[in-house]
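The complex appears here without one of its protein chains, the remainder shown in place.
Chain IDs A and B follow the sequence of writing; residue 1 opens each chain.
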Amino acid sequence: MQRRLVIAILVACAVLPIAFQALGQRQVYWLFVISEFYVFAIVAISLDLLMGRSGQISLGQSGFVALGAYTAAILNQRFNVDLPLGMLAGAATAAVASLVLGFPATRLRGHYLGIVTLGFGIAIDQIALKWDALTGGDQGIHLHRPALFGVDAGTPVRMYYVALVALVVAVLLVRGLTQTRIGRAFAAIKDSEVAAAAMGVPVARTKVLAFIVSAFLAGAAGGIYAFLAGFVAPEDFGIESSLLFFAMVVIGGMGSIPGAIGGAVVVDAVKNAAATVSGLSLALLGGMIVLVVLFFPGGLKGLLRTRRIRRERRPAPKGVVRQDA
Amino acid sequence: MMGLSKHKEEQMQHVLSRSLAVLALTVASVTTAGIASSQTATAPGATVEGDTIVFGQTAAQSGPQAPIGASKWGLEAFIASVNANGGVAGKKLRLISYDDGYQPAQTTALDKKLVYEDRVFAIVGSIGSPTTAAVYKALNEEHVPLLSMGSGSPIFYEPGLKYVFPSWPIYTTDGETMGNYVKKHFPGQAAAVIYQDDGFGKPILAGIKKSLGKVDLEIPYVPSQVDFSSAVIKLKSSGIKVVMLATIATSGAQILNQMDSLSYHPTRILTSSACGYGGIFGAIKSLEGTYCTAFLPPPGSSDPQWVEFANAMQKYGQGHPPDIYAAWGWLAGQVAYAGLEKIKGPITRDALVAQLETLRNFDTIAGKINYSPERHEGSCCQLLWQAKGGKWEIVPDSQFNGSAMK
Partner (left out) sequence: MTQFLLQIALAGLAQGSLFALTALGLVMIYNASSVVNFAHGAMGMAATYVAYVLIARFEVPFALAFAAALVAAFVLGAVVQAVFLARLRNAPLLSQVVVTLGLFMLLEGLMGIAFGYNPRPMRESIAIAPVILGDLVLRPQDVLQLALLLILGVALAAFFAATKVGLGMRAITENTYAARLMGIPVGRLLAIAWGTGVALSAVAAVLAAPTTSVTPNMMDTIVVYGFVAAIVGGFGSMAGALVGGLILGVVVNLIDAFLAPELAMSIVFGLLLLVLYVRPDGLFGRAQVQKV
């Protein structure tokens, strides 16, 4: 039944632009907003792969998005590189950065990664601001109109499909990965690093791998975003946006792709609904994160599932000794 | 994909191929149906049809930059007072203002909303350099006028774009005002600049160098910096007597307080962006004697333009004070009004642009502004304020558009 639901949603997304014809030119805005949402959902999925599957925290996910976006934008501005290549170059740059960052960070106890990635996000921001000969500083970079294999892709409808296809590919990729041995290694590490090592899982290498794949996806999302918005500037990739991605994953329910996407819907909605009062959306999202962790550890996804199986539910076994106590 | 069981792999392939097929089919059908061709460059609402002219604005109301969002209330007050006097060109005015949190990505999305969903006539008084930088080219291509943005960044002036009308003095003017004053009143004294290392601080530094020739010490910083001890120590031990600060409000306050705590009392000149907020006399202990460049009269001034603004704020400001940020919004309203007022016949975007380009030396709260088909200049000149007895006063030999400042 789940598969049928997924196909139905997919078809609905695919025909949405036809329905939007009824909106006339208003569709330009709505198509943009939904395309942007697809791109953010890719980032949420990438972060979920890291946090939800392998139990590592990244507070600098927007740093990887920024690397992807800037790589695509700079290549496009200087060498007229187009969307597919720009996106891949962006993804690759982010993956390489994650390698440099991941090796020392993953050798350490888990939460260090949170701090190191936090610093990485701040550093990318500062460097983008400082190195203005390359990045345009705070005035950013304007991209040329995107093309896809020589065909103009700059219309809202076409960019919509680019974003949608990218999201579908990202979902399939992560889904595929979690069903392989690597995915099981991620899960083992999340449960207990020591136990995973005892079972013969190469812990450090697996953690770095999760980090690289996550950064690759975030970088790809950044590359697409650059072409979608047509503009890249440092202010968009600060700690605030890293926290938004973080909120998407937690609120949606860690370790679940529909959860990450659902979390992205909730965060987007809260952000827009609470935008008029200073601090309100931050407080609401923070409060939701606390509530989710305390009372609904499965997030949105868990909430739906709990309802379904509430009757047969038994209390989870307690008394598990905390990992490193 | 290694390690994938045969069964799973087949399932995956199945889903993958089916979903991609669905997508491919739709993309093909949508595109061949000619739907995509309906996306033309020009935006809707190029001609005002109803009895209301709608302005759109983006300004931060949340996040660390939220204080500048108060410009919304100045623009609302201007619109309310125009409407109370019967409107303009037979129409009433209305504002739709969104919060972009000072994030360019938000501005990009919200301007699409304003243009395509809300079908506003023009974008008026949007705040911020990076935020406006994100949208000004797209708006120009869509032929949507972008009036009086809250920025003096050179990109909006050079090269000028047809639908873009800045009203602030270009940031280099801040620097030139400082440099000229130092040259005249503190000749030969060791002078230094602390500047924000971005599109705001660097043009000011360039302006200072242009008018002063050279400076003895240049210190860059970023807004996230909280401790300026080293910078101040460096200034002090280098024997600097005049410090020009190309900073935003928070950093400016921190630097001046550090100077005070290190018993260092040089001549200090702030920029207009650092001294407009209401609480500055509480935030900076040793403000007395500090100069500040400005393109607006100081709060509480008896300048007739300021008095008109302050009265309107009292009446229509919904409880918001008549501060500098609100005055930015008021200025934006004045620019839009000046163009609209002169339109004869149908109110179109191109008519607005054509009329704006006829405006020479028109009076605003920020002094005189000139537009022509060749150049869209902001306010040309600046004032200098000085802190005296707990409030700002205009330095006697500085005045709007007067030869003294040139």
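The working rule: contacts are C-beta pairs under 8 Å (C-beta built on N, C-alpha and C of every residue); 3 or more make two chains touch, one makes a residue touch a chain.
Remember, predicted model here, so these are calculated numbers, not experimental data.
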Among A:Leu5, A:Ala19, A:Ala123 or A:Ala269, the residue in touch with the chain that has been omitted: A:Ala123
Of A:Val6, A:Leu85, A:Leu134 or A:Ile289, the one touching the omitted chain in the full complex: A:Ile289
Where the unshown chain meets subunit B, residue by residue: 62-67, 197, 219-222, 224-227, 229-231, 233-234, 237, 249-250, 253-254, 257-258, 261-264, 277, 279, 282-285
Contact footprint on subunit A, counting only the chain that is left out: 51, 55, 57, 59, 100-101, 103-105, 107-112, 114-116, 118-120, 122-123, 126-127, 129-130, 190, 192-195, 239, 243, 246-247, 250, 254, 277-290, 292-294, 297, 318-325
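Everything below uses one rule, namely that only the chains that are shown with their structure count from here on.
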Contact footprint of subunit B on subunit A as seen in their complex: 3, 6-7, 10-11, 14-15, 17-18, 21, 24-30, 32-33, 36, 122, 126, 129-130, 132, 137-140, 142, 155-158, 161, 164-165, 168, 172, 175-177, 179-182, 225, 229-231, 233-236, 240-241, 275-282
Parts of subunit B lying in touch with subunit A, wherever the complex brings them together: 1-4, 8, 12, 15-16, 18-20, 22-23, 25-27, 30-31, 33, 35-36, 38-39, 43-44, 61-63, 66, 98-99, 101-105, 108-109, 112-113, 115-117, 129-131, 133-135, 137-138, 153, 155, 197-200, 222, 224
